[in-house]
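Structure incoming, see below.
The complex appears here minus one protein chain, its other protein chains still in place.
Naming follows writing order (A and B), and every chain is counted from residue 1.
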Amino acid sequence: MTKKLTDIIKEYPDAVRTEKPLIHHITNYVTVNDCANITLAAGASPVMADDPEEAEDIVSLASALVINMGTLNKRTIESMITAGKAAKKKNIPVIFDPVGAGAGTLRNETAARILKEVRPSVLKGNVSEILFISGVSSGAKGVDVSENDKNIREEIICEKIKKLALKTGCVVAATGEKDIISDGKRVIYVENGHRMMSDITGTGCMTTSLTAVFCSVSNDLLLGTAAGILYMGLAGEKAFNEAGNRGSGSFRTALIDQIYNTSRKNIEENAKIFER
Amino acid sequence: MTKKLTDIIKEYPDAVRTEKPLIHHITNYVTVNDCANITLAAGASPVMADDPEEAEDIVSLASALVINMGTLNKRTIESMITAGKAAKKKNIPVIFDPVGAGAGTLRNETAARILKEVRPSVLKGNVSEILFISGVSSGAKGVDVSENDKNIREEIICEKIKKLALKTGCVVAATGEKDIISDGKRVIYVENGHRMMSDITGTGCMTTSLTAVFCSVSNDLLLGTAAGILYMGLAGEKAFNEAGNRGSGSFRTALIDQIYNTSRKNIEENAKIFER
Partner (left out) sequence: MTKKLTDIIKEYPDAVRTEKPLIHHITNYVTVNDCANITLAAGASPVMADDPEEAEDIVSLASALVINMGTLNKRTIESMITAGKAAKKKNIPVIFDPVGAGAGTLRNETAARILKEVRPSVLKGNVSEILFISGVSSGAKGVDVSENDKNIREEIICEKIKKLALKTGCVVAATGEKDIISDGKRVIYVENGHRMMSDITGTGCMTTSLTAVFCSVSNDLLLGTAAGILYMGLAGEKAFNEAGNRGSGSFRTALIDQIYNTSRKNIEENAKIFER
């Protein structure tokens, strides 16, 4: 089965480079530059317009939409809803990253509202955010995974993800020690990545952008989501080998380099992706 | 003629380092950090205040103003207009980059409004944006040059740029395979640059910032604009030699390094700038 997954996924990067899909982002101002650069590194084209007045115009040009609620305000929340509805209507993938869900009322209500009003195609967060939305955790520590949530057993997380996928109709992905992705029926595990990835900001956001990139060229959103997470994990491992000893500034640069240099050989030899 | 242009332009970097002009930016939040760093790398000083309430105060301290509409909203549109008018009144160069012109009504109307109400000194965009404003293209693909526009013949582009310059009173620059700059009478071509520059975000925005930097020390805005585009192109070529094989993250870092290390020798030996 592993072979089958990688055989499909290893075709995605070339498809991106051929189609050069436009990925619309309504995202936070902390990691927006990283998201744009990772989208370009993967061969797609990013656009980051966030005013409600142009949300629909930009969606009409796009092949996928990222809604990332890392920094929120009234104006951008409206843009997220408007763009999200337009994207669903146009039938392009909507990837929702509920950054910081659990950290406060505004975030919690916004996440709930987006899930209800937009009905995203993919819900992708860290394990704390996803567990909070599942109703079983007090949520992230700010925007990072909490220590408590690191100790929850894998089977429990997996069960919660499947249920949440069925309830919301989203492909649900929770990133953590292992990454778990499910559409409610199938469950995919990704075990690539490196712990240094949590020493820089934006790894999660960039993974979300990559997920949108690959979902835009895949007709299987479960695999498109797994691909985004897998390629970022592989890049993290190679970036660590390349630059980890120099420090987190160099690691960040190397991470984008490695997405730029994504190769079939690397996925064939190093992918740890399993369906169970 | 080539010699004459480079002889003038090669003096600009030292003038910048001596005068350390303050360059006010009202710009997007995607590439703002890159714009600040490239401005500093060239020896000038950036300031990025974008609230309408302080637009005039900051302009009063500045030697040039960048209006970059990469990300737009009601508040920043007002700042652009207010700061732009104040800068024109003060008689400092106003460089307008109509990012994403053609991508939707808000952008199209804002570009038209800035051209009419501010009357910028320089209008600098990619070839799709400039052709859209000229009325001959359906505009950019999001914020990138469209495939269609890549195939329009150079003479046609050149004619449109000259006409647009005469109509608007701006120096008009369109960047693409070749970069074309005109004030309606003279036309300058720049043929430096590297295609890897389109693999990172912000190359266009950084070029706009550099254009403002050099216009602030030049009494010839046509040459100041050509200088911004030329130095970025030269830096792109050297950055590719330095770091291109590592990937787009490293290339981005090297690009700023190369502006920091701008040398007379490089422009003397490698500049491809022509007046026709």
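Convention: a contact is a pair of C-beta atoms (placed from the backbone, for glycine too) under 8 Å apart; a residue touches a chain by one contact, two chains touch by 3 or more.
The shown structure was predicted, so the numbers you read here are calculated from the model rather than taken from an experiment.
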| said: Among B:7, B:51 or B:177, which one touches the chain that has been omitted from the display? | reply: B:51
| said: Which candidate, A:18, A:73 or A:263, sits in contact with the chain we can't see? | reply: A:73
| message | Given that one chain is not shown, which residue among B:11, B:159, B:220 or B:257 touches it? | response | B:257
| query | In terms of residues, what is the contact footprint of the unshown chain on chain B? | reply | 22, 24, 29, 32-33, 36-37, 40-41, 45-51, 53-54, 57-58, 60-62, 75, 252-261
| query | For chain A, which residues lie in contact with the unshown chain of the complex? | reply | 28-31, 33-34, 70-74, 100, 103-107, 141-144, 198-202, 246-250, 252-253
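Assume only the chains that are shown with their structure count from here on.
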| request: To the nearest 5 degrees, please report the angle of the rotation taking chain A's Cα atoms onto chain B. | output: 120
